[in-house]
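Every protein chain except one is present and positioned as in the full complex.
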């Protein structure tokens, strides 16, 4: 049972830090809305299990002026791919 | 020009940490709403300038089950005193 | 696949309402089914029909209304969230002599059972807030 | 002293609306003057007259309405926040054929100039959000 | 509605302090609805959600119902245990004797397992 974990709050809310503690094999992370600021701030990344894929919603990166300072481990995706990722994982966990 | 600084968000929002950097002589702090949880968690107290008075809104401490674990440096006050404190300081700065 | 979406945030106060709308539109483009939209907490304001939005901003409530009506989607606002936030239908309006209706015609008021039902009968439940 | 209060949060979603109400009541008890209430952002929902609140919960919108009407307080909802959140008066309702009114009779719609004016002409401006 | 003939496992991750925002109350309402419709509920308190299970809450001075009292009574709906993330508790310098009697400390692996085996996870 894999999960797609969505992070929508900025690093100061520490949702990714909580989420990281509960990741299983095959789980992925999607940064969107204010969650994209994680990408600009390497200090705030918690340790993730090896092989955890991290995606970022492109629209939100562009809006915030971050498209040029994307962390190398983040793969930018569009809404079409967001929907596909929701299907490819067994559930979506939104860290509100 | 003294300020009464009100803190309404829990320690995880780090508003008191920001506020503490900008305190002047004669300023005071009022913990209310979820700001009262600072009182239960000594680790999260930033250093405050010597002589900074810290008040806590009694109603919010009682509601949250904290009236017995109030930090010694916090003086509990009621709404009547909250209004008086707003008058005694030159302005109120609310850390939303 | 069969999706249900839960929206917890009001438009303009949080981006999440717009994200959910965009996601829902994309679901339909890809041929997925939306089993139910459930507006919860502040999310009930997405189903207001009284919003007046200036030309240069996205009218999120209207876009929800169109999406729901055109695709005949089951759209529910949670009763306990909606009424106290001033989102009411004709029945509540009449009962309390309020002479006004704020709920969009495309949504209806129902209980949290509809959220539990959606979690059971959808392949995916996605939360936005 | 002359106070103005700015409220940024909606009732039931944040405690701040109730805190502001309690503070306002206490101001009047102590004989202070409320120069203006300014409802901003989600705070505009405090001035909804369509809320239906169950008996066992505090009807915050109604308490604001009583406080404002009984004490003849100047109460303003910010126009740019209110309209897109579905808080509208008769004039806006007519202009857009919406056939409903959501703004309490005790408050009026005005611009941010009223907030700046309040900051100039009050001894204290207190924010709740 | 087609709810009663199937059992789904639901995990609620309660992460918000009570009273200050409406999130804790929404999560509680979902837990009761899920239990009424005979679903299996794992009710987990972590991060600021820990504050929801503090003992001796009395919300009458702020004209609210005490969330703690309702949580204590969830056994009536078949929710016997309130799971508390031990890491979040430690970080807040709290100990179990300050919490409601129903709480059971769990570690990250246990919570991971709840998330894994649930059809639906709600964080609020």
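Lettered A, B, C, D and E in written order, each chain numbered from 1.
FYI, contacts are C-beta pairs under 8 Å (C-beta built on N, C-alpha and C of every residue); 3 or more make two chains touch, one makes a residue touch a chain.
Since this is a predicted model, take the numbers as computed values, not measurements.
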Any idea which chains on screen the missing one touches?
A, B, C, D
Mind pulling the subunit B residues that touch the left-out chain?
1, 3, 14, 18, 21-24, 91, 93-96
Could you pull out which residues of subunit C are in touch with the chain that's been left out?
12-15, 18, 56, 58
Subunit A positions in touch with the non-displayed chain are 8-10, 12, 33-34, 37, 40-43, 58-60, 62-69
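Keep in mind that, in the parts below, only the chains that are shown with their structure count from here on.
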Strictly by the touch rule at the top, which chains does subunit B share as contacts with subunit D?
E
Return the chain whose centre of C-alpha atoms lies at maximal distance from the corresponding centre of subunit D.
A
Farthest CA centroid from subunit C: chain B
Averaging C-alpha coordinates per chain, one finds the centres of subunit D and subunit E separated by a number of Å equal to 34
Subunit A-subunit E separation of Cα centroids, rounded to whole Å
25
Residues within subunit A bordering two or more other chains
14, 91, 94, 96
Could you say which residues in subunit D touch two or more other chains, in rising order?
12-13, 15
